[in-house]
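The complex appears here without one of its protein chains, the remainder shown in place.
Labels run A and B following the written order; every chain starts at residue 1.
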Amino acid sequence: MKYKIATLGSHSALQILKGAHDEGFKTIVICEKGTERPYKSFGVADKIITVDSFADFFKVENELIEENAIIIPHGTFTSVVSLDKMERLKIAHYGNKKILKWEADRNMCMRWLTEAGVRIPRMFDNPKEIDRPVIVKFFGARGGEGYFFCTNADQFNEKIRNAPKVPYIIQEYIIGVPVYIHFFYSQLNNELEIMGFDKRYESNVDSIGRIAARDQIALNLQSSYTIVGNIPLVVRESFLPEIFEIGENVVKASQKLEPPGLYGPFCIESIITPDQKIYVFEISARIVAGTNPFIEGSPYTALKYNEPMSCGRRIARELKLAIQNGRLKEVLG
Amino acid sequence: MKYKIATLGSHSALQILKGAHDEGFKTIVICEKGTERPYKSFGVADKIITVDSFADFFKVENELIEENAIIIPHGTFTSVVSLDKMERLKIAHYGNKKILKWEADRNMCMRWLTEAGVRIPRMFDNPKEIDRPVIVKFFGARGGEGYFFCTNADQFNEKIRNAPKVPYIIQEYIIGVPVYIHFFYSQLNNELEIMGFDKRYESNVDSIGRIAARDQIALNLQSSYTIVGNIPLVVRESFLPEIFEIGENVVKASQKLEPPGLYGPFCIESIITPDQKIYVFEISARIVAGTNPFIEGSPYTALKYNEPMSCGRRIARELKLAIQNGRLKEVLG
Partner (left out) sequence: MKYKIATLGSHSALQILKGAHDEGFKTIVICEKGTERPYKSFGVADKIITVDSFADFFKVENELIEENAIIIPHGTFTSVVSLDKMERLKIAHYGNKKILKWEADRNMCMRWLTEAGVRIPRMFDNPKEIDRPVIVKFFGARGGEGYFFCTNADQFNEKIRNAPKVPYIIQEYIIGVPVYIHFFYSQLNNELEIMGFDKRYESNVDSIGRIAARDQIALNLQSSYTIVGNIPLVVRESFLPEIFEIGENVVKASQKLEPPGLYGPFCIESIITPDQKIYVFEISARIVAGTNPFIEGSPYTALKYNEPMSCGRRIARELKLAIQNGRLKEVLG
């Protein structure tokens, strides 16, 4: 094939590059100096381009264009290429670039979710109004670092002092289990697929429960939310009809808010409560690292496909089909 | 094949239908209106029959019989088709129908476990006797909703007020990790197989540990046990001999209590304590949703089979072998 698939060496690059290979593409990975090893070791990259920092992406953009590379965005890409620069991107980009600002700006994200009519946590504009558990989240895909939990204005004021100096939201903390829902929406056949589910593995909240309550209190233990990994999950089958509906409503809302809307892989970040209500607290409008447990496909893709179908491979498949049918422009944006 | 495989569209239907396809059966799914989408999207059903409510199952029973359908029971089926109606079932039914009342009535289930000689938690007939942590569980497969934890009679009396008005048991709460053990017992060759292990993902108990103890107390947080999903697991290999023995004892006891006994897929719900004791607190006498992580087979089925062998596929394999050998009647009941 004339085209190659390229991505930044981080986040879900191994999956993206492997999936591209499986569909017959040559691959290129752009690595920060000293981080090339995984891409060499796992044999997923036909070419490695080294930069001092991902911020130098634009210095190698022309080289990528000469290679006929299509860039696949992921969480590291969207946090590195600032939104204003995103519009200056000249390289072929898989997915609707304009949608990415809707995930980066948490207020816009909440507007999107409201437009989709899904159930969302309450948002607090003023810390003084905090009357229940809340989580304070900062803008951009930062891997959860700095997020904090509090239950009133005093706690908020104490904890915000040591927090990163970037915009944030104050979001009701819903008591229930986190479920990350992975979708793929095809721009070619307008079909929505469920690709799988995971839960994050966050430091320290996913291990403080291993310390007895009495000891936690003696230690004055506080919670933090740095993402360290992901654990595979399946959900109760009776939730699936509603989950399809949520995914569809999010896509439809995006088509209205930012035509041609969201397509390709995306993730709905949810909490499911004891009374079986699904709260959506975030959208990631591109592949998420929560699909990494499924490099050989998930239990859900195994139902639909006769071969291992990761989210990364599904992207490459979509690009291949688009190229074969002369519709490539429809999936670049 | 003359026969088709049918099931209700919920619980573990995707796995059952996919498994049936893999073994060459045509499939039928009965869906409640508005819930058909997953079965269409994943392409596992050759025919979808829509009903207003699963309670209308008997209205479509004749249609299923005309299709030569064999119905595969699962947790939704056993909670929808009440036990007295179960006996009036005319459609071919995989497994021993009569065994299902032994799982639905928790007292009978405890009698079964006692007969099997496995280690069980203490049961309390009278709330006044509660002298340790207990969990109060309601009858039927209700996905854990309404279950509650308490440590004395006062807490019990307070919490029982808001509970569902159905029969319940008061069961000692064993401190240890939950392990759900998936078995398959073949009526054709009298062999017991271990199909895999999972842990449930319950709201809110599987996330309250993410809230620091001090905050939990400030919020007066209470535990609840609604099943939201399942997480795959393997167990320490040295437990396997004892686990085989438990499974075998449960099958043998069932053959005595309700001939021809339990066969097909079943689940032993257990807690394993720090001193490596296995407590059994429940049996599910049919496929459970805890096998859904293993639609492509589990690490254990991968040892025994040269192809992906889910529990759903194992059922279809058994039916195929029974049909091929003129022994179908032996696995219907």
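Observations on the model:
FYI, a residue touches a chain if its C-beta (ideal position, glycine included) is under 8 Å from a C-beta of that chain, and two chains touch if they have at least 3 such contacts.
This one's a predicted model, so the numbers in the text were calculated from it and none came from an experiment.
The hidden chain makes contact, of the residues A:38, A:127 or A:164, with A:38. In the complete complex, the residue from A:139, A:168 or A:201 that touches the missing chain is A:201.
Only one of A:186, A:226 or A:249 touches the chain withheld from this view, namely A:226.
The hidden chain makes contact, of the residues A:3, A:156, A:244 or A:294, with A:294.
Which of A:2, A:165 or A:210 touches the hidden chain is settled by the complete complex: it is A:210. Against the chain not displayed here, chain B makes contact via residues 133, 149, 151, 175-179, 191-194, 197, 199, 202, 205-206, 208-210, 213-214, 216-217, 220-223, 231-241, 244-245, 272-276, 297, 299-300, 302-304. Against the chain not shown here, chain A presents residues 10-14, 18, 34-38, 41-44, 76, 143, 145, 201-204, 206-219, 221, 224-232, 289, 292-296, 308.
We take it that only the chains that are shown with their structure count from here on.
Note: centroid distance chain A to chain B, computed from Cα atoms, is 34 Å.
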